[in-house]
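Below is a slice of the complex: some chains, not all, each in place.
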Amino acid sequence: MVTAHQKAAILVEALPYIKKFYGKIIVIKYGGHAMVNCELKRAVMTDVILMKLVGMHPVLVHGGGPEITQMLRRVGKQSTFVNGLRVTDRETMEIVEMVLVGKINKEIVALINSLGGQAIGLCGKDANLLRARKKMTEVDIGFVGEVVCVNPTLIMNVIRDGYIPVIAPIGLGPEGESYNINADHVAGHLAVALGADKLVILTDVEGITVEREGERSVLSTLRLSEVPALVGQKQIAGGMLPKVECCANAIRGGVRRAHILDGRVPHAILLEIFTDEGIGTMVVEG
Amino acid sequence: MVTAHQKAAILVEALPYIKKFYGKIIVIKYGGHAMVNCELKRAVMTDVILMKLVGMHPVLVHGGGPEITQMLRRVGKQSTFVNGLRVTDRETMEIVEMVLVGKINKEIVALINSLGGQAIGLCGKDANLLRARKKMTEVDIGFVGEVVCVNPTLIMNVIRDGYIPVIAPIGLGPEGESYNINADHVAGHLAVALGADKLVILTDVEGITVEREGERSVLSTLRLSEVPALVGQKQIAGGMLPKVECCANAIRGGVRRAHILDGRVPHAILLEIFTDEGIGTMVVEG
Amino acid sequence: MVTAHQKAAILVEALPYIKKFYGKIIVIKYGGHAMVNCELKRAVMTDVILMKLVGMHPVLVHGGGPEITQMLRRVGKQSTFVNGLRVTDRETMEIVEMVLVGKINKEIVALINSLGGQAIGLCGKDANLLRARKKMTEVDIGFVGEVVCVNPTLIMNVIRDGYIPVIAPIGLGPEGESYNINADHVAGHLAVALGADKLVILTDVEGITVEREGERSVLSTLRLSEVPALVGQKQIAGGMLPKVECCANAIRGGVRRAHILDGRVPHAILLEIFTDEGIGTMVVEG
């Protein structure tokens, strides 16, 4: 049982954070477990609405998840993977885009709106938001792209009009073709282009963990200068590697802080933003 | 060959129309042949961009078309029809929404943007644009809906920010469920809610045709008062009936003029808006 | 110990209240114990800053307290009281005004500013904020006044410029003379003139208490229609009577809710505004 006194103390604890982030843009990569579990979903969206109400400008970038695979299976499409990336032929791309833009994106939008927020679903094609090009890899993996440039005007307009933008990671190629882009990368590029104060990446781990003297523990702060050594020691590896890269690029591009948070903790974003608790790993310059 | 003199005359002919519609909202239902044929598509989008540039505010509502059927077939889904309306179970609805919102809508957006316009794709869920409810019919046809109310603020914001809104006819039900709504009806309701000056419905016929003394000819103007008689004589019937109803409702809701145009004629909208030519049928009060 | 999960839950609990009061004006009468105890002072000011940051517009009206008596004693001025009201001759009035405006008011301002807010201290003379007249009583009690009219423009300007107005209850008489006005009354009149959403009166009791079947308990809600009977039964009496009157007048003047809160509870305002807890007594219409 929390007493009234404790409640007050917790609200008061939020005060300096509200002041600090007033009017700031915070880009959130939303994915993983938090996108599948119903309660976690609602918790994330509530956090985002709370941020908006107290004067911050959250921008949501979502990934795909199991629904793409499911839909591909329904149309009898077999996927091949190269180095963990799905080989995306034109037909696959069409399905990917439909699921991301026509299903996942609008479901998030509807959820935010049903909880009392005001969201708008967008993708990289809207007002040429995300220009993309084919990602060059040894083996041709089709319509997998990378960001060429971001046009921040649309997002700034949408923010100023009071809406929460929810963005599907589809980029527009030079010939009008669509590209599937990694959502972490989209979030990182957007954070830089929007002059965001923070980049938050929700994952399914506790943060960046390192082994020291046989014990594995979460790094609460990671300085850019420490990254190369940790990568060399394979302490940062696998799926965490591209996430750390995104964070590093965002920081180098002027974003003040980047966070890798455990999306399995309810209200992880809220606790990170509004309390003194250390949640996950914060990547900073230096 | 058109001479310079003739060119000038045609541009000058556009002048009074540009003045007349300056700052006015014009809702366009885009569908049928003009949505399938590549050249017609480009012609429609060019018209829309031209309208925007000379100070009008076009708002595009699109329908579905063959791609829905195609996608349903791909996932092995058989459709039943009752009175011409597709019985839309939850699974069908999911496909319909994905195709409308994730494919058709964003393709239109990308086409406009590639031609130099600035479009944004939206559906009824964005900022609660279109509230819907189940359409009541004798036989339950599932997630086929009708408009309950329109929240015009989002569209007004988007217009003021200089974008062309492109809207997929998906409505948001009271429980957060999606509804497939007839695009003509969405266009009609939007026209009223936005205080539009004109509603334009693109079809695959020349306009409303009536038979008089054995000859069938296109009505250039149709007064609301003439509708009941023509419906009684079955001169207005079949697929044209709901379109005329939409126009009538729009007119009664304060829209000054509604047009049923032949979308197979390239630049039909442009000719209707900017020239003295009579194209299709204009529905007016009186 | 409060867990992270509980913290999150408490912040989330605040969300609907933040939404509800966004952009609303809340007039707070600050007095009694909360004005003397250092920790309570800070707690009240922290609450006010928090309200401002999350988009509300708090307006503070403060009373006098022991410092007036102390100062009068220092200048060797004896006070007579009639029906609990200090007989205020010209010399006393001068001291009262100096202490209220030159000491208490600016101390509150400095405290808010030191905690990170932006406050401005004002009194009824600034831009003719409070026009007053002599309060007519059987025995002449000198420069004790009542509000004639409130000019809300200055407060609206100050609010719009982002400041928290702190107001000393000094009114300006028709001949330029000063009047000492009861701070509860000033708060009530300001709430009406500013179109406030809420009036909050901090007192040194738990709220309005009534005796029922030998037990005294706090009324969590008091309807206007219940007031006459409770006054008749002397359940509302003494110092509480004028406070209830102020609340009743505010409600009749269009303020949605009035609260009598226990200023001895730290963060009483914050708990009232941001949580589901019932704190003190809420006066409502009906």
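A, B and C are the chain letters, set down in written order, and residue numbers restart from 1 in every chain.
In this text, a residue touches a chain if its C-beta (ideal position, glycine included) is under 8 Å from a C-beta of that chain, and two chains touch if they have at least 3 such contacts.
What you see is a predicted model, and the numbers here were worked out from it, not measured in a lab.
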| item | value |
| --- | --- |
| Overall number of sequence copies in the complex as this file defines it, 3 displayed | 6 |
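We adopt the following convention: only the chains that are shown with their structure count from here on.
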| item | value |
| --- | --- |
| Chain-level touch network, classified as line, ring, star, complete or other | line |
| Fitting subunit B to subunit C on CA atoms, where both chains share a sequence, rotation angle to nearest 5 degrees | 120 |
| Subunit A-subunit C separation of Cα centroids, rounded to whole Å | 45 |
| Approximate Å spacing (C-alpha centroids) for the pair subunit B, subunit C | 58 |
| Length of the line joining the C-alpha centres of subunit A and subunit B, rounded to whole Å | 36 |
| Per-residue multi-chain contacts in subunit A, two or more chains | none |
| Residue ranges of subunit C in contact with subunit A within the complex | 2, 4-16, 18-19, 22, 43, 46-47, 49-50, 53-55, 116, 265-267, 270-271, 274-275, 277, 279 |
| Parts of subunit B lying in touch with subunit A, wherever the complex brings them together | 71, 74-76, 94, 97-103, 105-106, 109-111, 113-114, 118-123, 125-128, 154, 157, 161, 163, 170, 172, 176, 178 |
